[in-house]
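Here is the structure we will look at.
A protein chain is absent from this complex, but the other protein chains hold their places.
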Amino acid sequence: MNPEIISTTTEEYKELIESLKKDGFEMMVDLTVVDWFRKKEPRFEIVVQFLSTSKNSRKTVKVFVNDEDLTIPSITEIYPSANFYEREAYDMFGIVFEDHPDLTRILMPDDWEGHPLRKNYGSGRIPVQFKNAPKVD
Amino acid sequence: MYTPDNIFTTTIDKAVRWSRTQSMWPVTFGLACCAIEMMAAGSAKYDLARYGMEVFRASPRQADLMIVAGRVSQKMAPVLRQVYDQMADPKWVIAMGACSSTGGMFNNYALVQGVDHIVPVDIYVPGCPPGPQSLMHGILTLHDKIMDGEINR
Partner (left out) sequence: MKNNKIKKSKLSNFKNKLDFWATNSEEGGWNISSTDEGSQKMLEDENEKQIKIQTGTEVVDDFVIDEDTSDDERMIVNMGPQHPSTHGVLRLQAELEGEVVRRVKPIIGYLHTGMEKTGEELNYFQGPTNTTRMDYLSPLFNELVFSLTTEKLIGIEVPKRAETIRILMTELNRVSSHLVALATGGMDIGALSMMIFGFRERELILNFFEKTTGLRMNHNYIRPGGVAADLPDGWQKDVEEILKIIPEKLQDYDDMLLDNPIWKGRLQNVGILTTEECFAYGVTGPSLRASGYSWDLRKSQPYSGIENYDFDVPTLNEGDVFARWRVKVLEIFESLKIIEQAMNNMPKGPYKVQDKKITPPPRKRLDESMEALIHHFKIYTEGFKVPEGDAYVAVESPRGELGCYIVSDGSAKPYRMHVRGPSFCNLQALPVIMTDSPIADAVAAIASLDPVIGDVDR
């Protein structure tokens, strides 16, 4: 099933979500972010998936967020399920959701620095040493 | 009367070692996939009770063996250390699975690359996840090593 894709701006984002809720899209199933570092401007693309069980259809909403101004309105009032997803997006990408009840890190420890899923954040790979390892009898 | 003092000590030593191996109670430290295999090892078909080990203790105070089953994240590491510190001596650690032994296939920012960075590990059990047989082999190896005096606490 191919979801219908709607692109919008940060200003119209919340209104659009409200109209979707009235339209009969009961569930917000997924919210994620794509980091287009040095590939696209604006840098962050927020992708939200909606599901209507009554109409049996899906919709995808895409919003671009600028690197300088990382704020976007929160939709937790409309869809309470967005709570964890927005916290995850904040944790992993540093997107700030305005009026979110508890915008703290969710997966990483609280004192963690940086946002791991950004493209300019290294994967933290530790090189594996195969040579000169102590011999085992 | 002269008695060689080594006879007496070795026998006590042996008795102590034997008693340590025969009822080694593990603490439930299930983290990820390996925890399911650890549970499978404890239940009907594989039956860890044969080695006096079916009592998985919820409290670290009552346990002797920590089976670190699964990947240890940076957030979990202090918790793991605290659970280990709370265990009463003598205590042993088995790193079960590739992730807790070396970090496994996830060589990235989130995981501790081997639980031996945090706690001393006695036995590494390979596999992703190791089957219950592998885990039991690891446990039996630990028993043997304690009996031989290779691991001495």
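Should a chain be cited, it is by its letter among A and B, assigned in written order, with residues numbered from 1 in that chain.
Following the convention adopted for this analysis, contacts are C-beta pairs under 8 Å (C-beta built on N, C-alpha and C of every residue); 3 or more make two chains touch, one makes a residue touch a chain.
Computed from a predicted model, the values in this text were never measured in an experiment.
Note that the absent chain touches A, B when the full complex is taken as a whole. Mapped onto chain A, the footprint of the missing chain covers residues 1, 3, 26-30, 32, 34-35, 39, 47, 49, 51, 53, 56, 58, 60, 76, 79-81, 83-84, 92, 101-102, 104-111, 116-117, 123-124.
In the full complex, chain B makes contact with the omitted chain through residues 28-33, 35-37, 39-40, 43-45, 56, 58, 70-71, 73, 75-76, 78-80, 82-83, 85-86, 88-89, 105-111, 128-129, 131.
What we mean here is this: only the chains that are shown with their structure count from here on.
Between chain A and chain B the centroid-to-centroid distance comes to 39 Å (mean Cα coordinates, whole Å).
On the chain A side of its complex with chain B, the touching residues are 107-109, 112, 116, 121-126, 128. Taken in their complex, chain B has these residues touching chain A: 74-75, 103, 107-110, 113.
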